[in-house]
Structure formats: structure tokens, C-alpha cells
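And now, subunit A:
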Amino acid sequence: MSEIFIAILLLSGSFFVVVAAIGVLRLPDLMMKMHASTKAGTLGAGLTLLAVSVAFDEISVLTRVIATILFLLLTAPIAAHLIARSAYYVGMDLWENTIIDELKNERAENNSATNGVTAEMNSKEESDAR
Partner candidate 1 sequence: MNHIVLYPLLIPILTASIALIAFNNRRLQRWIGVIGSALLLVASSVLLYVVSTDGIQVVQPGNWEAPFGISMVADLFSALMVLVTGLKAFVVSVYALGDMDDERESFGYHPLYQILIFGVIGAFLTGDLFNLYVWFEVMLITSFVLLALGNKKSQLDGAVKYVVINLFSSLIFLSGVGIMYGITGTLNFAAMAEALQGTENTGLVVTASMMFLIAFGIKSAVFPLFFWLPASYHTPPITVTAIFGALLTKVGVYSLVRMFSLIFTQDIGYTHTILLWIAVPTMVVGVLGAASQYDTRKILSFHIVSQIGYMIMGLAFFTKIALAGVIYYILHNILAKTNLFLVAGIANKEVGSYHLSRLGGLYKTNPLLSSLFAISAISLAGLPPLTGFWAKYTVIYAGLEVQEWVVIGFALAVGLMTLFSMTKIWMGAYWSPLPDASRLASDPDFKPVSGNQKAALYIPVAIIALVIVVLGIFGEPFFAILFEAAEQLLDPSIYINAVLNP
Partner candidate 2 sequence: MKSVILQTATRLIFPLLLVFSIFMFFRGHNEPGGGFIGGLVGAAAFVLFAIAFGTKVTRELLRIDPRIMVGWGLLFALLSGFISMWAGDAFFTGQWVFPVLFGNELHIGTPLIFDIGVYLVVVGFTLAVIFALEEETN
């Protein structure tokens, strides 16, 4: 019985991890990659962790799994937020299907001071000597 649970949790967990990975690989702009990574990644990792708690059926494992999941839920959105915010302010290119940008005034303000890095962030071929 529990084996089936474990199997389901593992499969679904790895499924979401794969989704996150494909999303990061395929989605067109940074923001969208982060949607995939943060949500599917957290979920995938969380599900596999739950599989562990089912597999061991010990209170100490369960509490640790829950703690881990809590930590994940706490930290994942913050990491995403920080990256997105920083990248946005230094002039990250948005996808062509981005139909609206209500924050662009502030971004422009910030941008006037950050031309150099903007170029750096977007350049496809950043290179320095090896």
C-alpha cells in the first residue's frame, strides 16, 4: 500500500521537477523561466520529500520532511522575487509577447544609471580573457 503511495509521490515529484527543468530550458524569457522553476521545482521537491516520510513512517523523518518543505515554501518565492526584481531593474529583455509593463517608468529611472550592466546582462556573447 505505502509502496504505491511512494511510487505516486516519487513519480509526480519527478514529473514536476522535469517540468521545471523543461520550463527553464524552453520558456522564452527570464520571468517565465522563473515561473516554471519556482512553482514546479518547489512542488517536485516537496513531493519527493513526502515520499520519504511515507517510506520511513517515523515521526522524526516526518517532522524533518515537513520542516524542509516549510523552508522551501518560505525561501523559494523570496529567491525568485529577488532575482526577478534585480534582473528587471538592470534591464532584462522581456519576451515579445509581453503586452504590458506598468513598472517601466521606475525601471527607466533605474536604467539611466545602469547602461553598462544592461548591456552586459543581455549580451549573448559576454567574454573576457581566459
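We take it that a residue touches a chain if its C-beta (ideal position, glycine included) is under 8 Å from a C-beta of that chain, and two chains touch if they have at least 3 such contacts; residues count from 1.
Regarding candidate selection, all candidates are chains of the complex that A comes from, given by their letters.
This structure is a prediction, so every number in the text was calculated from the model and none was measured.
*Asks:* Out of the numbered options 1 or 2, which touches subunit A in the complex?
*Replies:* 2
*Asks:* Please give the residue numbers of subunit A that touch candidate 2 in the complex, ascending.
*Replies:* 71, 74-75, 78, 81-82, 85
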